[in-house]
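The complex appears here without one of its protein chains, the remainder shown in place.
Labels A, B and C are assigned to the chains in the order they are written; within every chain, residues are numbered from 1.
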Amino acid sequence: MISKVVRRLRRFQGWFGGLAAGCLVAGLYLGLLASPPDYYQGEVARIMYIHVPLAHTALLAYTVVFAGSLWYLWKRDPLIDNVCHAAAGLSALFTALALVTGMIWAKPTWNTWWTWDARLTSFALLFFILLGYLMLRTFIDHPEREARYAAVLAIVGFLDLPIIHFSVEWWRTLHQPQSISLRGVSISSGLLIPLVIMSIGMSLLFAYMLILRTQLLYLSRLLETKRGRLLSQFHFSKADP
Amino acid sequence: MFRHVVQWVVWKDLLTEFRSRETLSSMLFFALIVIFIFSFSFSMNQQAAQELIAGIIWVAFAFTGMIGLGKSFSAELQNDCLEYLQGSPAAKGAIYAGKVAANFMFMLIVEIILFPLFVIFFNLDVIEQISLLLLIFFLATFGLSAVGTLFSALTVQIRAREVMLPILLLPLVVPVMIAAVEATKGALNGDPLPMYQQWLELLAIFNVVFTVVSFWLFDFIIDA
Amino acid sequence: MTSFYLRWTGVLLVGMLFGGLLYAHYTQHLASLTPEQLLHQMPSGEVRLRGLVKSGSLQGELEQGKAVFELVGERVSVTVQYAGPPPENLRELKTLIVVGRWDPMSNTFYARDLALLPHYGFVTSAYVAGLVPLVIVVFSMARRVNALYEEIKRSTVYQPEATPYVDT
Partner (left out) sequence: MPAIRVQDLSHSYGHYQVLRQVTLEISQGTCYTLLGANGSGKTTLLRILATLLRPTSGRIEILGRDGVTDKTLIRRSLLFLAHGSHLYEELNALENLQFALALRGLFPTPRQLKLVLDRVGIGAFASMKVRHYSAGMKKRLSFAKAMLAAPDILLLDEPFTALDHSGVELVQDYIREVLNRNGTILMSTHDPEKARVVSQQVGLLRQGTLHPWTWRQKDAS
C-alpha cells in the first residue's frame, strides 16, 4: 500500500535528523562560544552563523524544487510532486527566517532594518514567488493539473532569480550612493569552520525536514484516496437506480 | 503548418477583438483612469514629474497589460474552446506564438494611444528621443507579453484567476519593470544612449530567455 | 508515540542545557558594568566596563596603543588609562567596552583591552528567531507524520468489489 521508496525514507530519516542535530550543536558551540569575535563588527557578527546557513539552505531548497519540477514534468511521478511541494514550503520557511535574521543583523550594523540591497531584495522577491507557488497549489482542484502548473511556475521562477538579482544590483548601484557599507565580515579560518559546520548542519536539517514533509504530503494524499474510494462507493450505490 | 496556425490564431484574436472591442476599450479606459489618479495623488511640479513619470508610465502600462492578458485566455473558456485548442493536432508552441503576438499587439496599441496623453498631461519633451522610446516600449512590452501569455494560460483554469495572474506575474517581471523604468527615464531626460544601454541589453536577454522557456513550457500548461 | 515524546524531551533537555551553558558563559566572561555600578561596587578583580567615550577627552598615541580618555555613563564618568594593542575602534562619542582593573587610589581604570559593544540582544533574538520556528516546525511535522502512519494502519484498506455488480 505505502510505496517502497517512502518506507525506505522512513527507515533512514533518523540518520539525517541525528546528523543534523549533531552538526548544529557543534556549529553553535563553535560559533557562539569557541570562535573569536569579528574584528570590525564585534560580537554581533555571530548572527552570521545562523543567517548565512539559513539563506544557503533556502536556495538549496529552491534548487531541489527546480530539479524536482523538471523531473516531474519528465516522469509524472506523484511522489516527485510531493517532494517539490514539500521543498517549496520549506524553502519559503527558510527564506522567511533568513530575511528575519538578516533584518536583525542589519539594525546594529547598518542602523536600519531594511535596505534595498540586491541580495535582500532578491530574497524578498524569492519569498513572494514561493508564496505565489504555495497559493497556486491551493487554488487548483485537480491534483494532476496542480502538480503540472506548480512545476511550470517553479521552473520559470528559478530561471528568473539570477536576472532579478542582476537587475536589482544594477539598479541599486545607480540609486544608492555607498553610504551604507555592505562590506561583509572578513572571513578568517576561525570564523569559517563554524560557518561551514552550521551550513552543513542546516542542509542536513533541510534534508530531514524534506523527508518528513514528503511523507506527510504523501500519506495525507494516500489517506484521502482511501476515504475517497469509500465515499465514491457510497455515492455510486446511492446513485444507481 | 506552424506559420499557418500562428497566423490563424492571430487572425482569430484580432477579428474577435475588432467585433467586440472588449479588451482594448477596457484597457484604454482603465489606463486613462490610472493616469488621472496618479496626477491627482502626486500633484506634481515639472521637476517631480521628471523623476516620477517613467515609473508612472510603466505602472500604468503593466496594470493595463494585466487586464489584456487576463482576457486573452478567459475568452477561450466560453464553449470550451480551450479544449479544442488542446485536442487539435496543431503544435502548442504555434498557439503560444499566436497568442503572444496578439497580446503584444493589443498592449502596444494601448501604449501608443496612451503615450501622447502622458506627453500632454505631464508636459514631456520627447521629440528627439521618440525612436528610442519606441524601441524601449517594444522590448519591454514583448517581455511582458511573452511571460504574461504563459501565466494567462496557467491561471485561466484555476480558482480566483483574476487575483492570481498579477500575484504570480508581477514578482517575475520585476527585471522588465526596473529596466523599462530606468531606460525610459534616461530617454526622457535626454541622456546619451550608453548611459542606459545596459537596460536595453537586460530587456533583450530577458526576452530571449523567457520566450524560449515559455514556448517550451506552454505545452505542459495547455496539454495534459 | 511514547518513544517519540521521549526523544523530543531529550532534544528539549539538550537545548536547555546548551542555553544554560551559554548564559553561564555570558555572565562569567562577557557581562559588563556601567560606570555607576563600578563606583558603587568597587570590584577588585578584572572587569569589563562599558560607556561612551567623552567628546574632547581622548588623548595619547593610538599607534603605540596608549591612550587616556573619559568613559561616560548615565550620570558619572570614569577616567580610563589604556595600554594594550593599538586600538582601531577607539573614537570619540563611541560606545565601547574596556577590559581592565579599577584602581580606587588614583580613581583611574587601567584598561588592557578594548571590545566593541556586543549587542547581545540582537544576537540572542536572531538565534531565537532562527532556531525556534525550525524546531517547532520539525516537531509538529514529525508528530503529524507519526499520527498519519497510525491512521493509515487503522483505516480499512479498500478492496475492489469481490463480485462485480451484476445487473438484473
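Methods note: a residue touches a chain if its C-beta (ideal position, glycine included) is under 8 Å from a C-beta of that chain, and two chains touch if they have at least 3 such contacts.
Model, not experiment: these values are computed from the prediction.
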| Taking the full complex into account, what residues of chain B touch the chain not shown? | 1, 4-5, 8, 11-12, 15-16, 19-20, 78-81, 83-90, 223-224
| field | For chain A, residues in touch with the removed chain | value | 76, 141-144, 221, 224-225, 227-229, 231-233, 236-237, 239-241
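The working rule: only the chains that are shown with their structure count from here on.
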| said: Centroid from C-alpha atoms only, then distance chain B to chain C, rounded to Å. What do you get? | reply: 51
| Between chain A and chain C, what's the gap in Å when you average each chain's C-alpha atoms? | 26
| task | Scan chain C for residues touching two or more other chains and write them down. | result | none
| message | Show the residues in chain A shared as contacts by 2 or more other chains, in ascending order. | response | none
| message | Per the contact definition, I'd like the list of chain A residues that touch chain B in the complex. | response | 73, 125, 128-129, 132, 135-136, 139-141, 144-145, 148-149, 151-153, 155-157, 159-160, 163-164, 166-168, 170-171, 174
| task | Spell out the part of chain C that touches chain A in their complex, as residue ranges. | result | 11, 14, 18, 21-22, 25, 30, 88, 115-120, 122-123, 125-127, 129-131, 133-134, 137-138, 141-142, 144-145, 148-149, 151-152, 155, 157-158
| Which residues, counting only chain A, touch chain C once they are in their complex? | 1-2, 10, 21, 25, 28-29, 32-33, 37, 39, 41-44, 46-47, 50-51, 54, 93, 97, 100-101, 104-105, 107-108, 205, 208-209, 212-213, 215-216, 219-220, 222-223, 226-227, 229-230, 233
